[in-house]
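All protein chains but one are shown in place.
Moving on to chain A:
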Amino acid sequence: MPKYSHVCRCQSDHARFAEKIYDVVIVGSGVSGAIIAKELSSQGKSVLILEAGPENIYTMNGYNKYIETFYGNINKDNNAPYPFNANAQSPSSLDVDKLTPGVPDTKGYFVQLGTLPLESTYTRVLGGTTLHWQATCLRMLPEDFKMQTLFGQGRDWPYDYETLNPYYNIAERELGVAADVDDQRYFDITFDPNYVFPMERIPVSYLDKMVAKHVDGMTITLESGEARSLLVRSIPQARNGVPNPNYDGGKGYVPVGALGTNQEEMGERCQGNGNCVPICPVQAKYDARKTLYKALQTGNTEIISQAVAHKIDIDPDSQRVTRIHYKSYQDPALPEYTEGTVQGRVFVLAANPIENAKLMLASGLNSSSDMVGRNLMDHPYIHAWGLMPEISGTMRGPQGTSGIEEIRSGQFRSQHAGFRIDIHNEGWGWATGSPTTDLLDLVDNQQQYGTDLRNGLVNNVSRQLLLAFMVEQLPDPNNRITIDPSYTDQIGNYRPVITYSLSDYSLAGMAYGRKLSKEIFAQIGVEDHTYYDPSSFGYLIYNGQEMIARGGNHFSGTHIMGSSSADSVVDRNQRSWDHDNLYLVGSGSLPSIATSNTTLTLAAMCYMSIEQILRDLQTA
């Protein structure tokens, strides 16, 4: 069991926290903060984590309260399991509406300035957004690190795929990735000789197989003239499956099951609950609490939860960070708080790209490049959906088990965005609210009841196919998060002000995705039901193609990494160019988002940072 004495939000302890000089102070307990805390505390360093959200989820009872909240919530959105917290709010897709040009939309936590509303969310609780992530763990392609050199678009990374490869290996161990190396070796992705993933690939769904039957080997010609042969391929994911006996040179791997239980095993295999987002009820999906638990077991990590960092102090001479101020609250509903400060030798902002940038800006730290908060990226998604020619068993298994990767790479990336395609095992839900909306349609509009209603549901739901196109976005300094004293929360902290749009590069990729979906549907014999409602907040027309842009929850770029302090915020180790004991970690550092879900890559990047932090601590 965790050492609860190291988790504290007692008001009386603030004086003690203020006096001690920690080796490392980390803001945020999501995957980045947890990994850094675990590694450094394992090496004897004293670590303090400030977490804005609540922490009472180490026990099965605590975690199960989230699940009960989810069951009882009429909305089943990404944050449905996590109660509203007025003192550490999270953005909600339920607050997103069509924007009126020139009129800020202020009804949610985000103040949306446009031109397009950003629908994406994150979760401010212990463990962060890994509580609601889908756990897709694709590596980036080698070409993604050289976007400017190869395609004349976006930015190059300060290093290449080969540099990150060993850190990917470590991240795949910590997150517990289930995949087959042979499936994942494409477009020059390389692995160490004899490398295997910790667990065997998660079995692909019956729906995947029904799609693959028609699509495998299908030849398409991209608009650039390049040809591709499509293949339905299994998705690497941080979800517990069958351990690979050959892992780690034959040492094998033991899946990390549910926390807070000493009963018989639980969470050591995915149980097919189909609810990875917004919460895995058996904890077979990795979440950062699993890493935090190990950090706490070292006895060198302390966590102050319900402590919202709001200001960074800088020594004017050395430009080093001296302390971080936080507001500690007892009741998430009440605007009452106590001020506290913490001191450290190294400081790590690991609070996600929006909150990291917000904290910097609130402290007057725009960076010498003025890039803090800029280059905000996400993965815009478009959907295409229809009915398979036969019953396909939709709505079973983890939410994604296969995808199509062939349009992630190619010379076309000098012209338009690449994308990957997910086959969604949960059917049309993301696009239409199915299966509830199917029920409402049959009952309210078609006056169905009894056996006819049941047959109608089987026919409408079990044949559903949703293809989700996850499209890359380039760093654009005009897409940004800013702060404005007019917009604060009830304890006086800034709310993020979001300015967001999609460039022609992404829009052209999205439009091509829709075109390709029609080719794929024709190949399978899918009856296309895609409908882009013009009243939807994400409705767009590009070159005559209608579509709806949806958020991908992959915030990136707001403290962008680069080779020079002139045009980036952090160096190759995610250390601030301006403040040499300050690290800004996570997907905010990504110079390109490309076509991989961000968590695996940001976890790998954290392992690089850890090596530099240890060097810093040695010399300090």
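Here, contacts are C-beta pairs under 8 Å (C-beta built on N, C-alpha and C of every residue); 3 or more make two chains touch, one makes a residue touch a chain; residues count from 1.
Methods note: contacts and distances are computed from a predicted model.
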Assign the chain not included in the display its UniProt protein name, restricting the answer to "Sorbitol dehydrogenase", "Spermidine/putrescine transport system permease protein", "Cytochrome c-type biogenesis protein CcmB" or "Exonuclease domain-containing protein".
"Sorbitol dehydrogenase"
In the complete assembly, which of A:Asn275, A:Thr432, A:Asn479 or A:Ser506 touches the absent chain?
A:Asn275
Out of A:Ala333, A:Ile391 or A:Ile541, which is the one that touches the chain we can't see?
A:Ile391
Out of A:Pro193, A:Gly217 or A:Gly450, the sole contact with the unshown chain comes from A:Gly450
Identify the residues of chain A touching the omitted chain, counting contacts across the whole complex.
67-68, 70-74, 76, 203-206, 209, 241, 269-275, 279, 281-282, 391, 393-398, 401, 425-426, 435-436, 439-440, 443-444, 447, 449-454, 457-458, 461-462
